[in-house]
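There's a structure below that I have some questions on.
Here the complex is missing one protein chain, while the rest keep their positions.
Here the chain labels run A, B and C in written order, and each chain numbers its own residues starting at 1.
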Amino acid sequence: MSEKQEKMRQCAEKLLRDGEAGYVIGWGETRFDDRTTPIFVEDPAGAGAFVWNEYAINSLAKYLLDDKYPDKKIGLFTRGCESRAINRLLKDNQIKRENVYLIGVPCDGKKSDRCTLCRERNPILYDVLLWTPEDDPPPAAGRFDRVKDIEAMSPDERYVYWGETYDSCIRCYACRNVCPACNCRECYADMSKTGFQGKQHSRSDNQIFGVTRAFHVGDRCIECGECERVCPMNLPIMGQTQKILKDINELTGEYECGMDATSENYLGRFDLDDKDEFM
Amino acid sequence: MSRIGVFVCHCGTNIASVVDPDKLIAAARELPGVAYAADYKYMCSEPGQQMIKDSISEHGLDRIVIASCSPRMHETTFRKMLKNTGINPYMLEIANIREQCSWVHVDKDRASEKAVNLMRMAVSKISKNEPLYAQTIPITKKALVIGGGIAGIQAALDIADAGHEVVLLERESSVGGKMAMLDKTFPTLDCSACISTPKMVDVGAHPNITLMTSCEVESVSGYIGNFEVGIKQKARYVNHDICTGCGLCETKCPVKVESEFNLGLSTRPAIYKLFPQAVPSKPIIDKENCRLLKGGKCGICAKLCPLGCVNYEDEDRTITDNFGAIVIATGYQLVDWPSMYGEYGGGRYKDILSGLQFERTVNAAGPTEGHIVRPSDGKEPETVVIVKCVGSRDPNKGKSYCSRACCMYAAKHAHQILEKLPGTRVFIFYIDVRTPGKGYEEFYDQTRMDGAVYVRGRVSKIYEEEGQLVCRGEDSLLGEQVSVKADMVILETAMEPSPGIAELTSLLGAARDVNNWVQEAHPKLRPAETQVGGVFLAGTCQGPKDIPDTVAQASAAAAKVIGLLNKSEMETSPMISAVERDKCSGCGVCVGICPYKAVTLLEIDDRHGAKRIKREVANVNSGLCQGCGACTSACRTGALDLLGFRNKQILEEVDALCL
Amino acid sequence: MELKKDKLTEALLLLRGASNVILPVSNDGAPVFKLWDGVAEPCLSANTSLPPKDLLFPRSEKMYDYNVKTGNISEISSNKKQTVFGIRPCDVRSIENLDHAFLESGYTDSYYKTRRDGLTTIALACTETARTCFCDSMGLSPNDAPGADIVLNDRGDAYTVKSNTEKGEEITRLWKSLLSKETGKASKASGSVVCDFKARADKDLPEKLVARFDDPMWDKLSKACLGCGCCSFICPTCYCFDIGRENHGASGTAFRCWDSCMFSDYSRMAGGHDPRPSKKERLRNRYLHKLAYFNLRYGVTLCVGCGRCVDKCPANLDVTRAMDIISEGVRADG
Partner (left out) sequence: MPVEKSFEPAIVAFCCNWCTYTGADLAGLNRMKYPENVHVIRVPCSGRVNPQFILRAFQKGCDGVMVCGCHPGDCHYSTGNYFTRRRFMIMKRLLEYNGIDPERFHARWISGSEAAKFRDTAAEVSEHVKKLGPNVKYREEFRITESAEAGT
């Protein structure tokens, strides 16, 4: 662990010293041993603050949107999930590849529930790879298991399940703010005057937020699981987006997002012979 | 607060006999923003319209709801009426209480209740209406016709005859297309060249037509009335401005390659005219095959040319021109049957000809001067098998569609064989015989009487045996296997769109159907238009058809073009998509969804904090946008919205229903 | 006086006879405040993940009905009697702080007041602290809740019952038959609980913070912030709200609902200008409000040290780090 951490620090230090990157985004310590926080290091001397341990959990890619027009490249420690998020942002025309310097750090698995869905420990794209790729975890046999569980319920049971789920939603929008597919300049949910989303906290409006957000990101979700990790109410948010992914998989075959930066999203294209149930 | 006027039409008794206008008036007066409500027997009548106009000035109304017949009926009428008042014509909503209420319901109370709902929905919607203003765009009075086959020739001539400038663009070195290759045309059997070459000469000589051969479309921008097209003039290596077309250069060229025009049945030199009657009647050099251009030593043609026309330094050039309208007339090609039908020898047997190869064979100007002989040994065939639907109506191997013209030219081929070589046995394998056309059925009957034998069934295998071609298949009427030993086989193969159609349509923003044919704007009502404003289509680029249909459609497209070019400017609908740039993140999902290429990403100057930056946002071209709103539903943030059908307007309607 | 633990259910049932009782029950092991059904076992092992502020300041509440045609407006108010049981000292202090905001300085919020008047608080002093608790750094004690109507202290098999107010007295009267004399034997280390987690909330912190309004440290501190409203919504003392309307034709209902100063649309003005355009300004504002502005206005720190935001922040931001930096006068590096 510490050897890799050392490599990361050295790499960041060099990037900053050489002026290749304006700053580097990685993980740093908090007051608790079992938590890290994203840090942004500009000074080469500060590179020693980066840590790499099983608690380096948070996905860092979304922070690139805070600085879309940097003067210098932004260095970013990039695991499999970050790289898929970056593909997402590239495809959605939100960042420019030349503005980021991706320091590939194959992931050895973190102590987080979100990693149970992981199928890409190694970065798909990077500018430098700091150590040999890890073996990817065995294919998650149950990618859509919980979606199937919910599908098996009756409509009323499903309504109760989601209704009660959204009763506890506090609409803090952490799920949205951490999501690399939620990259709108302004979220529809912040524009209550349009009429799509009421601001009040009610089961109905919470549900509408949940379903609308799922629909907005469903065909672009990279399944990083960050939304569920950040949810202070531990809501099963991916249960919605994965439903959409499951349906797309069933309708048109293997579908996975963030594996490249060019594939058109499912809802952004069509086939003349798409399945039709509306005759 | 808006001042809404609500006007309820009785439509005689059409509405009033089922829906109670008083209930609507009473309900309207309860609605926020409604300043005035009234009813009348016929709102669309002169006094009815006057009444609305008077109420507008009397009550200071700023928007109008009319509860009446379908907006498809009188929306335009009432908009026109508003033009003469102080109110913007788009401050109008119509509640359809006739077609969708009084005419379809019986229970008066419940129909009235529904009418109130519909009226309330319209009132709610109109509270969010905003004035809209139509833009006018100038029209460039010049048309571009892409493709110099009979469709393109006909369209160009019609447009030019109406007095408009036309550029007729052809990829090959001569106009003429497929029709120039044909021998005779069914069912009248007049000689194809005799009827098409005069037209070719006409386009070459017409003062309003600029012929551009060896040219391809490279780029298209702009929109209806204002296209800017980049045209690639491929290097010809012969200066056509001075060339007289004497043909001397062709005589001594040492290169011999397969003639495209004769479909490999003869050869041609590297400096060549496509065919003797080519228009323009001037040669080009085929750079792929010219010895000198390939780096070898030659230069004979340049030495021979008395006028010094040959220029080996010639290069491709791009010419940019502006057009008001574009006609796609790119035609078809025949499918590559050898790659599809291994069981027919996959191209190994010389004496299997495609229908078009047979046309060249039987053509007096063709490689055999019209003698029907086997390519393998030059002998006249005694038995000929004609196979129809090769690649057509065969979803497993070829195309699922019918190529339409083959039934008739198969009959024509049989007729020609029996006429030129009396006593020949002709077998025609067919699935069905389709003869929908004037004189077609009669022609088919005649061919059978001439002696052609029609066998119902597909040929499953063709193989060579003792210098003959054995055709095996099932006679599905007799229900038994048949086998015919033929000296020559003619395959009537399927049509498919010309190569490059995908690139061209995507440049133009036009759609293609599942078989890659260009998609017409409406299959019944707008068959000569694409869904892109100002882009029309003619001939087989849209789908298989015969010459009469092709010419008819070409003239139809020309009529549409003339109608457009006769105007000096046109009004565009203001009900189009609009972008709120502040909200747009430039994700570009709208770009791919727009069927008209009306939405593009535009780089704008902006600020990010204190920094001056450039960022991309969606931009709607008001000339191209047709107002379908597909982009607005795809826009997650709501930065794109459809004027006249804004999100908040539609949501107001929804809300109003649920009071 | 003391209440034997085996009498607790009986005591709660008595309360339930007079008002709604809200107490922490287990939700997958985590205590949450719920309207008590008379059966569920109270879950008092730790503090709740959400504070009880919505008893006084609901996530959404109707304010008034209106009709634009008639001009009628009718106010909606809820004067339900509520008793919250098992509320911790930090959350009791948070209610005192909300009282300042909603009831003092020239304006009385009638919606809040009605609910506040109907609320009785029965606090439970802490027997242990969570690792993110820092209330004793913020000037209160986990061992006592002077602002509660009643304070209970866990003494093993019984709670000592201390009444602070008239409402509290009412309850001791209600419980009369259940209460007994204190035995005097403290079986647990009650009354001497301290927080392991410390924050540097020195007396002059408000002034120091305000003085460093333009300090680059705010940029550093806010970099990892996601800009979500998690901290605001789980905070016992965040009380920002937005007012909206639901129209139904001519009539409608105005409501107010929680809002967060961390949201990007929170401080945007009608013309589009936003005085707090980025998360740096927003985070600074939130911290300054918690640790400085409220002190300057009401004389108490708004933050009560419950530690919920430290525990739940998706980016693991920690308000105490800001306090440390200020108190130590150091620059925030890295």
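Here are some notes:
The rule is short, and it goes like this: contacts are C-beta pairs under 8 Å (C-beta built on N, C-alpha and C of every residue); 3 or more make two chains touch, one makes a residue touch a chain.
Because the structure is a prediction, the values reported are computed rather than measured.
Listed residues B:294, B:522 or B:607: the one in touch with the omitted chain is B:522. Contact with the chain not shown here comes from a single listed residue; of A:45, A:128, A:259 or A:272, that residue is A:272. Checked against the full complex, the candidates C:7, C:59, C:116 or C:220 give a single residue touching the omitted chain, namely C:59.
Seen from chain A, the chain kept out of the figure touches residues 147, 150-151, 155-163, 167, 188, 195-196, 198, 200-208, 211-212, 214-215, 218-219, 240, 243-244, 247-248, 251, 266-267, 270-272, 274-279.
In the full complex, chain B touches the omitted chain through residues 70-72, 96, 98-101, 103-107, 110-111, 113-114, 117-118, 121, 511, 513, 519, 521-523, 531, 575, 593, 595-596, 626-630, 632-634, 642, 645, 647, 650-651, 653-655, 657-658.
Convention: only the chains that are shown with their structure count from here on.
With chains as nodes and touching pairs as edges, the resulting graph is complete, every pair of chains being joined. Chain nearest the geometric middle of the protein is A, using mean C-alpha positions.
Just to note, of A-B and A-C, the chains joined by more C-beta pairs in contact are A-C.
Separation between the centroids of chain B and chain C, computed from CA atoms only, is 68 Å. Multi-chain contact residues, meaning those touching two or more other chains, occur in chain B at positions 582, 655. In chain C, the residues touching two or more other chains are 278. On the side of chain A, the complex with chain C involves touching residues 28, 30-32, 35-41, 43, 46, 49, 58, 62-63, 66, 170-174, 176-178, 186, 190-192, 198-202, 229-230, 232.
Those residues of chain B lying in contact with chain A across their complex are 513-514, 582-589, 592-593, 601, 608, 611, 613, 615-616, 634, 636-639, 647-648, 651-652, 655. In the complex of the two chains, the chain C residues touching chain B come out as 68-69, 247-250, 272, 277-278.
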